[in-house]
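Every protein chain of the complex appears in place save one, which is left out.
For chain A:
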């Protein structure tokens, strides 16, 4: 009984596969048609703060003929990425508009899966924070519309540190305060995972270096600036200003340590703000402040790595016009404001950061704006997975002391160059 069923199922699978194969010739036609309106599906990771469905409900009420359905993925970024890749490869017309993490934009664009936002779909980016538009651009074309942003912040104990440090040297000088109070001085995210790339890129960019050249075709890690940046972290680990256990810290371990009052300075994302204010176990509710990341000593704040998501229109969508209108709707002031007030999501519209009512509610907004204005996207390259791996492995060796800064950077230079030279 099960056998025929199984056979039939395999048969269907095979037919399906053949159908997919035969189709590939007509794929550009599919891309050309479909500039149409009609119901669409918006795909994104799990809507944990429940802000996306209400936005879609608003849209649906106003556009009964172009209803949007939300498809939620898991809350694991890697799985979201793999799910999108599979559906693009299958030319799935049901994934009309998808939420794209900053670091995936170049890959999806280079694979030809996203509709470039030009011509009929030209997006007005003038009101957006420039860093978010940078991250949405590949090969000088904008491929996605930024929908949320994020930047690193320096959390500090304002009861112990009267004025927050504006440069790395000032920060290190304040570590004597930590010693007097028998606490750890500074920590970020230094476990071997994506957060390490974020922190290393910040250190290098803040010191005036970069990971890749402007055109994304050369690794630029064998520079004195890059060395100065990585060296700051390595030295801080060596002299204990960053505790050695920070090589096991992701976002949460650092937050825990800071909320327990064991850490003087913490580099983390804005989400920590409301938790540190409201967590029952937080001992620093009224004694912590927020500042921009420490800079290079030239008066400018540090260069945060840019976080955030954008929405991209699938080339396989049948209703691209609706998808584009919906994208603009997601970037509208109304929705961006809703998302900030209801889910503390960092907006992409510059103007919202200066809104007095919002600043009243979210006092960290001006600091966050500074952070995002000075933010640098992580290496913009279609080979991002290999690049981040190369950075993580070598930086981790340097921070945990099994490789010198010079050796780590020289290996990083070679391995990043190897990763991005997949051209023919």
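The rule is simple: a residue touches a chain if its C-beta (ideal position, glycine included) is under 8 Å from a C-beta of that chain, and two chains touch if they have at least 3 such contacts; residues count from 1.
Going forward, contacts and distances are computed from a predicted model.
Student: What name does the UniProt record list for the absent chain among "Carbohydrate ABC transporter membrane protein 1 (CUT1 family)", "Monovalent cation/H+ antiporter complex subunit F", "Paraquat-inducible protein A" or "Acetolactate synthase"?
Tutor: Choosing among "Carbohydrate ABC transporter membrane protein 1 (CUT1 family)", "Monovalent cation/H+ antiporter complex subunit F", "Paraquat-inducible protein A" or "Acetolactate synthase", the correct UniProt name is "Carbohydrate ABC transporter membrane protein 1 (CUT1 family)".
Student: Can you work out which residue in A:253, A:287, A:332 or A:350 touches the chain that's missing from view?
Tutor: Only one listed residue reaches the unshown chain, and that is A:253.
Student: May I ask which residue of A:128, A:161, A:376 or A:419 touches the chain that does not appear here?
Tutor: Answer from the full complex: A:419 touches the omitted chain.
Student: Could you tell me which of A:245, A:274 or A:351 touches the chain that is not displayed?
Tutor: Of all options in A:245, A:274 or A:351, contact with the hidden chain holds for A:245.
Student: Kindly note down the residues of chain A that lie in touch with the hidden chain.
Tutor: The missing chain touches chain A at positions 3, 6-7, 10, 78, 81-82, 109-112, 138-139, 191-193, 217, 244-245, 247-248, 253, 382-383, 385-386, 389-394, 396-397, 400-402, 411-412, 414-416, 418-419, 422-424.
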